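Have a look at the structure that comes next, please.
A single protein chain has been omitted; all remaining protein chains appear in their positions.
As written, the chains take the letters A, B and C, and residue 1 is the first residue of each chain.
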């Protein structure tokens, strides 16, 4: 996932705030949803979500207003840093047709063992999926 | 729309609560989204959303737990009452493959003029679309 | 709880939708929050939340628009039906100063055992708290 993967995420009318823009907070919800859809449910990489993953840090720069629409928006993600128990996703929310970017930034994630409430090492399979 | 129309609505991982079920409140969000997608943006009926519509009453009975999944769920809606300035949608949230119904109930909507902050009469075009 | 108990719930700016009203869906979130605050954490009744409670049905009639404000709104709840494994709360969202009611309806709740995924009998303590 060092090369950008793109996931389509559906907007909801209720994502808009009083200014009739998709609210800035919601963009992080869109990133969360894109992660839930890009990390596989089976095979290599699937233990990432199953074994637990927590957000350690995230940042977004908003570059264009986004209005509710029926067509999904696109979320691009690529691994731009891989550590022992963590990795960082560069992320952008954009329109696949016009290439307009609505927001871009990153999310740092830590492999986490909820049973021991502590970070855990990424497995070889997970590292391979993340660097493929 | 007296015959049920079905709209697919995407779930989000974040729709789940501490019990890891899609939260009961979120079902009303799914209904809202389905309305935003079933009412046309152009032609007959399109003035319903453009001219303003408010929810007067809504009710849901929850019949099966719904868990986050990648495939959208289905929302069926049909007009079961048509008044002078209002109408009622019977609604259900279900799985189109298994026919499992997760929730069913209704939403009463009032055509509303936000400029005068008062209900308005449904137009002939709107009534025709609602009863078609 | 057969006599109405009133809980104050804080609004959030983000509760408003494109129409700059507190969104109709959010009212059910306010009811959820009021339940989390009216059911005790210790002593009689506290097992209701701890042992599991699911919403079986809920309904609201919207009677006045609610706008974001810094002061909390009031949620009144009273038990108007008590069954073997379920109970019903009459509920209203209102302004304690002006007595304006923004929404009123009910929520039916079922005591639920998440381990067995089945309803459970209300205990004597729970019944006493609910009918006190």
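In this section, a contact is a pair of C-beta atoms (placed from the backbone, for glycine too) under 8 Å apart; a residue touches a chain by one contact, two chains touch by 3 or more.
This structure is a prediction, so every number in the text was calculated from the model and none was measured.
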{"item": "Missing chain: touched chains present in the view", "value": "A, B, C"}
{"item": "Residue of B:7, B:25 or B:79 touching the missing chain in the full complex", "value": "B:25"}
{"item": "Touching residue (missing chain; options A:13, A:28 or A:94)", "value": "A:28"}
{"item": "Absent-chain interface as seen on subunit A, which is shown", "value": "19, 23-25, 28-29, 32, 52, 54-62, 105, 114"}
{"item": "Contact set of subunit B toward the excluded chain (per top definition)", "value": "13-14, 16-18, 20, 23, 25, 68"}
{"item": "Positions on subunit C where the hidden chain makes contact", "value": "9-10, 12-14, 29, 32-33, 36-37, 41, 68, 70, 72"}
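As a working rule, only the chains that are shown with their structure count from here on.
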{"item": "Computed distance of Cα centres, subunit C from subunit A, in Å", "value": "34"}
{"item": "Centroid spacing, where centroids are CA-atom means, of subunit A and subunit B in whole angstrom", "value": "29"}
{"item": "Subunit B and subunit C, separation of their C-alpha mean positions in angstrom", "value": "23"}
{"item": "Subunit C residues counted as touching two or more neighbouring chains", "value": "25"}
